[in-house]
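Yeah, one chain of the complex is gone here, protein chain that is, but the others are all in their spots.
Which chain is which? They are A, B and C, in the order written, and residues in each are numbered from 1.
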Amino acid sequence: MRFFPHTESDIRAMLDTIGARGLDDLIAHVPASLRASAAINLAPGKNEAEIVAELGSLAARNTGASAFASFLGFGAYRHHVPAAVRAITARAEFATSYTPYQPEASQGTTEAIFEFQTMITQLTGLEVANASMYDGASATAEAVLMAHRVAPKRKRVALARALWPDYRDTVRTYLSALEHLELVEVPFDPQSGATDLAALERIADDRLLCSVIGYPNAFGIVEPLGEAAALTRRAGAIAIAVTAEPLALGLLKSPGELGADIAVGEGQSFGLAPQFGGPGVGFMAARMAHLRQMPGRLVGETHDRFGRRAWCLTLATREQHIRRERATSNICTNHSLCALAATVYLAMMGRRGLRELASRNVELAHRAAATLASAGICARFGAPFFNEFVVNAGDAAAALARAERATILAGLALDSYWPELGGALLVSVTEMNTQSEFDRLAGALAGVN
Amino acid sequence: MRFFPHTESDIRAMLDTIGARGLDDLIAHVPASLRASAAINLAPGKNEAEIVAELGSLAARNTGASAFASFLGFGAYRHHVPAAVRAITARAEFATSYTPYQPEASQGTTEAIFEFQTMITQLTGLEVANASMYDGASATAEAVLMAHRVAPKRKRVALARALWPDYRDTVRTYLSALEHLELVEVPFDPQSGATDLAALERIADDRLLCSVIGYPNAFGIVEPLGEAAALTRRAGAIAIAVTAEPLALGLLKSPGELGADIAVGEGQSFGLAPQFGGPGVGFMAARMAHLRQMPGRLVGETHDRFGRRAWCLTLATREQHIRRERATSNICTNHSLCALAATVYLAMMGRRGLRELASRNVELAHRAAATLASAGICARFGAPFFNEFVVNAGDAAAALARAERATILAGLALDSYWPELGGALLVSVTEMNTQSEFDRLAGALAGVN
Amino acid sequence: MVGERKMATAGKIAREVEQMQTPPVAPEAPAAADVRSVPLLFEESAAGRSGADIIARTAGDRDAAAILGAALCRDDIPGFPELSEPQVMRHFLRLSQLNFGQALQFYPLGSCTMKYNPVLNDEMASLTGFSALHPMTPAHLAAGALELMAWLEGALAEITGMDAVSLHPAAGAQGELAGLLMMRAYHRKRGAARHKVIIPDTAHGTNPASCTLAGFEVVVARSNRRGFLEAAEIRRLASDDVAALMVTNPNTLGIFEPEIAAIADVLHERGALLYLDGANMNALLGVAKPGHMGADIVQLNLHKTFSTPHGGGGPGAGPVAVKKHLAPFLPLPRLRQDGEAWSFDYDRPDSIGRLRGFHGNFGMLVRACSFILALGGNGLTEASRFAILAANYVRTRLEPHFPSATAEPSMHECVLTHDLEKRADVNTLDIAKRLLDFGIHPPTIYFPLVVHGALMIEPTETETRETLDTFVNAMERIYAEALSNPELVRTAPHTLWLSRVDEAHAARRPVLRWQPDKE
Partner (left out) sequence: MVGERKMATAGKIAREVEQMQTPPVAPEAPAAADVRSVPLLFEESAAGRSGADIIARTAGDRDAAAILGAALCRDDIPGFPELSEPQVMRHFLRLSQLNFGQALQFYPLGSCTMKYNPVLNDEMASLTGFSALHPMTPAHLAAGALELMAWLEGALAEITGMDAVSLHPAAGAQGELAGLLMMRAYHRKRGAARHKVIIPDTAHGTNPASCTLAGFEVVVARSNRRGFLEAAEIRRLASDDVAALMVTNPNTLGIFEPEIAAIADVLHERGALLYLDGANMNALLGVAKPGHMGADIVQLNLHKTFSTPHGGGGPGAGPVAVKKHLAPFLPLPRLRQDGEAWSFDYDRPDSIGRLRGFHGNFGMLVRACSFILALGGNGLTEASRFAILAANYVRTRLEPHFPSATAEPSMHECVLTHDLEKRADVNTLDIAKRLLDFGIHPPTIYFPLVVHGALMIEPTETETRETLDTFVNAMERIYAEALSNPELVRTAPHTLWLSRVDEAHAARRPVLRWQPDKE
């Protein structure tokens, strides 16, 4: 087998050193009954050409990946990934190393993570960010758990109904063992599509642990985060902002500036292909005051014996391998290489480019909305949106089918997630979409083609 | 522009240092008439996404690249390229360095070239190989020029007619200035497809400078190189063996063992995609006695100040940058990265794998020939062949058209290169072809589908 | 004769190590450090530089700030990087060279299975049909991806001897959480909530941490002097409030739990479950199936046993496999087949729900498929045997100076100790740092906690015997150095561009981001 270096004489010599007759001697102590039934019934090994043929044909059957004009979003976004990102994340030194336990042999990883942490604080307007979480949904759940550690006496978690269903479900699962906590859903205003601040205000009392609001939310709407955070903090609770389209943070006021205590989200938009949903990268930022309650790894600045600047993992006393059952989280392996991809992506975009790209997304999305409106496909909500918006598509299923026949993935029907949104379609637009696609989309949805 | 780092303040500061007012001051000494008409009338710069769209659509129009079962060969071969080759040649340290003039900063390149030189000598059975040539055709021309330097008094170059037309034309072009040299074509036997040894013998006298024979030849036939070399050397001339499908050298007796003085060829089969014909990599091997007449770069073993083994370019006194108009060749930039690809490929295949792969090619090609024969498509020649063979296809053009409709690239019609081979089709088979493709090919050529 | 040559080479390498110049005890900071260190992106920035050229605004479009209203928009991202594309490339290329990686160095990090990661796997994952596939794509337009997932679920079930598999969890620890929550749901469903989980003292830190997260109280079981769990100990602890035993097998001492079957019986008698942490599955391929040991739940780390790259700390994937009786509780979504076509099934009332967005770390699943296809049933079986061979070879060769922490036979890794702390005041960390000078990444150290100054060595099946010999020679050399020149070891590394990093300092005064004013 091409990955195994062991020649007959190697095996023989190694067995002799050990003092064993054959390889099976080495596992003779494993109960015979187990060994007897351990055979793996899978096809024999294949060479590269055979694997390419087999997986290549599977890939080719995913026609949705390339053969359609796509308006799919809803937490995963289709942005151009610069070649530099692939070139850097493919570097064996980055890809085949592990958690940087030995800083002297990991300065590439630790310095890059330090840069990631810094850029996340710059984007979120908060003071400290960790080295990455699995994804936006689990990062949101960890944020609620973190809030719980900060304010252990409070019991009520206010989740905006306008959050992504995956995120709400993940929070529910992570909290399922903490039975004393109560999940309350904060409705959204049916006209604006934004979270109903009055409803939030009604539960903003000393029982409130935290509020969790999308920014933008699952409908692409720029939530009134400032007001929501103010209400939350006035009640002495913790304001958590959740962002699934982090490109928005290049243009919108930062969660920190608007008063959020914790900002979490999904970084897939930053240099990661959709990959059918994973791996993306979760991010989390918070105030320095809450540092000790933060989950996940942190890289800090230090120096070597000769005073030369260096970086290393730090504050590990929060973590499972030291604190064990009292750790702030059970996370160990995180999404480091994805965080590196995001770091390269953000470095490429830069201070000016990121804002320009965010602006282009807003402009294109609004041009798309206008194109649809002029074809009679009108927006469902009134509040300002970033690069996704909800339209009334009449019979959504039929509209999607029409569009598919026109090789368009028109978006997502929302009624299965929000029964009250019958006929509603979420349309997501990025810099990858064009006016001609908008026209085709309008034609397909309006049924005029 | 994303590749340019110069900010306004950089430019200003640099101009101040230089003592210039503006960028155009720096070129003010270039005649105004030239500057006035120098504007480049091309579209403005594009970003990555636009380039991917533009070149992607061009690539997509090359349907011959992937949508067909292919039997094309004739000097470029379709072999599986291991992922390792792409991963290594993509390394920026290899790809963005240049000719290793500074050995201390180039040990990666020099050691790899030393390994390439060694493996070429092992495959060709000769004593010395250079660091690479442009391709097989130009390497063949350089071999003839080298022979001319070794035996300057002799005037007659015997080129096998069964060589690839491109190779013969290239030799002709390279020699066009040496009017005292005479090119003689050695015919091939119409039955066997091998070079006519009697014809070679007739010109094997003291006027003969060298013989140039394909091994295998352009029909895929394993030439009687041993006899040809013997005839040549008996006449005191230089025997040059030319190989366009170097995989054959993993199985066939080496040119050196058979008496060739110089072995040249094309290395594309060793880890390089066809790329519409280039870049491939030329190789050249010879006897130590002729070392000083060899063209191209050579890497040799040496040591550093502390006696540690090292490698560096050597014997540069043969080369243009030292010897100028008396150099053995004008070659400067060669095909180093392609030689690296070949080195990685050969290291992956290894002593056993290369022979096995060569054997598979022979076996599959003969199975294909048998399949065609049983469909009435018979072989044109009788001599043993490696992984290509010539069949009688009746009306070749019509047969090719029929095959194309069945999404098969059946091979190459030879009559445009050898008028005497009307109706002949060259069919090339590699490990990428399958029995079911052979069946489809037979059906298409026989017109039964 | 070639055999001889190889021997010669092995010998040669050994000799090289012997002949290595002893670096000076406290060398001058070499100029190399100034040359190799890489300034931060922020320090390499200049106003106006950018590596991006954004498509210009189409005429007629209003500016985004005008569309959204200036009140919603920020003016700037102070301090954000401003570099050209060539600067960005050079920055990260240079950074990469400051890392050790399995592909370049021997990396016997115990419990992490740093085996070779085939580059083909990454190419397969980057096929447009996989990488560009949006998670919300209708199932019939993502048929290949769904079939791949179904195939992988089946393959992992076959490999582990379990009945059902979910590819949902993002990593091993999340697989643990999924398993523990399923356990919780299972017991409730049967009408009897249980609140305790038994964990051996050798357990990996994620095990207790996951228990807490799942609302269980941890009861620690002591492994015996020989380093394994006795059924008696479990019998002693397995009260009616015990939901399960969570055990790693082979355990973190690298030895196979001999009483595992009996232990499973004890648990099952008590109505408790056996959770098997499959992070060490690299020892069991074709050797013993967790399902046959009586495990009810097992999570796998695809980034260990199945070669997906560790990426400097992820991403990985932590599929969880269960027996029939736990299948209803598996996370959402599940795969469902109607005729030929696969789709996602969300209608699973007993499911614990989801622990992350979408359908799992699909990109990693593709890589694991590519790996399993490459090895096949036969190759997987060989893999564990070669991994076990390597671990025992290293253990035997090092025995004289670094005795094993246990007398039991080792599986895929061995845990060694040493007397250098007593004899020379040289500790395990010093040994680890000195190994860096030999171009070798250190083993896992100080784990498992039950072994004082542990060196946990996992060579894996893809390393040559020559490499193992080089490692052994380096370890012996270091042992000798520790006695002859302890300061040399205590102050290691010496031959890297950077010397030993002061980790305590980083924690004392945390600097966790770059800030302009710092400049």
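By our rule, a residue touches a chain if its C-beta (ideal position, glycine included) is under 8 Å from a C-beta of that chain, and two chains touch if they have at least 3 such contacts.
This one's a predicted model, so the numbers in the text were calculated from it and none came from an experiment.
Seen in the complete assembly, the chain not on display touches A, B, C.
Of the candidate positions B:Ala151, B:Val184 or B:Ala273, contact with the hidden chain is made by B:Ala273. Between the chain not shown and the residues B:Met146, B:Leu200, B:Ile213 or B:Leu298, the one that touches is B:Leu298. Even with one chain removed from view, chain A keeps its contact list with that chain: residues 1-5, 7-10, 45-50, 82-84, 86-87, 92. In the full complex, chain C touches the hidden chain at residues 1-3, 5-6, 8-9, 12-13, 16-17, 19-24, 28-32, 34-36, 39, 42-47, 82, 84-87, 89-90, 93-94, 97, 103-104, 116, 118-119, 437-439, 462-464, 466, 494-495, 516, 519.
The rule is simple: only the chains that are shown with their structure count from here on.
Chain centre most remote from that of chain C: B (centre = mean of CA atoms).
One inter-chain figure worth recording: chain A and chain B are separated by 48 Å, centre to centre, where each centre is the mean of the chain's CA atoms. Residues of chain A in contact with at least two other chains: 2, 47-48, 52, 82, 87, 90, 92, 348, 431.
Of all residues in chain C, those that touch two or more other chains are 48-55, 83, 85, 89, 93, 118, 120, 122.
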